[in-house]
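Can you read through this structure? Questions will come right after.
Every protein chain of the complex appears in place save one, which is left out.
Presenting chain A:
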Amino acid sequence: MPLIPSHLIPTGLIHHIRRLSIGLAGALLAIDLTAMLYGVFMRYIAGGAPIWTDELARFLIIGCVMLAMGTVWVEGRHMRVALIERLLPQSLLTLLLWYQWLLTLVLAVGGAWFSYHYAQSVAMFTSQGLGISRSIPVMSVPIGFSLLALMVICHGPRALPTLEESAVEANTGSTDRNVAEDDRP
């Protein structure tokens, strides 16, 4: 079952960035699951779980979420109210799409910039369990925003699928975006 409807898959660079980001996010989720199960196993079989498993699991989840952020945006999985887009005439809709695109771009670039500086500012602190610099897990935030910014630039001010379309696609495999509105006898 595809992650995204075939007619919505962007070509070229954005497609590769999407595959890279969601691939890395998926890998982090799989490692996270392994770490959690290892912790449970060690606690009940070996009599005590290592202190680092909980912390590693938390950091991996944050990394997973941040890396997947751009993919989620491209696939239209971010929750939003898309009612106005259905009501506007084409000229105003184009204007609205430009506004949404610029807003996302500013947010992504700003997020990457400020979170990078925040990550640098916590470099001297070390985490309790893993004993690594706090800036290592926090760097997932600027990396995630940077990937989002790249995807936004590549995607351009085009319409995104709505959450309903994503849900229908994910759960049915249907690629007909209008099947729900299609007035069949």
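General remarks:
By our rule, a residue touches a chain if its C-beta (ideal position, glycine included) is under 8 Å from a C-beta of that chain, and two chains touch if they have at least 3 such contacts; residues count from 1.
Just so it is clear, contacts and distances are computed from a predicted model.
One chain of the complex is hidden; its UniProt record names it "TRAP transporter large permease protein", one of "(2Fe-2S)-binding protein", "Acyl-CoA/acyl-ACP dehydrogenase", "TRAP transporter large permease protein" or "Fe-S cluster assembly protein SufD". Against the chain not shown here, chain A presents residues 1, 3, 22-23, 25-26, 28-30, 32-33, 36-37, 39-40, 54, 57-58, 61-62, 64-65, 68-69, 71-73, 75, 77-85, 96, 99-100, 103-104, 107, 110-111, 114-115, 117-119, 121, 137-138, 141, 163-164, 167-168, 170-172, 174, 179-184.
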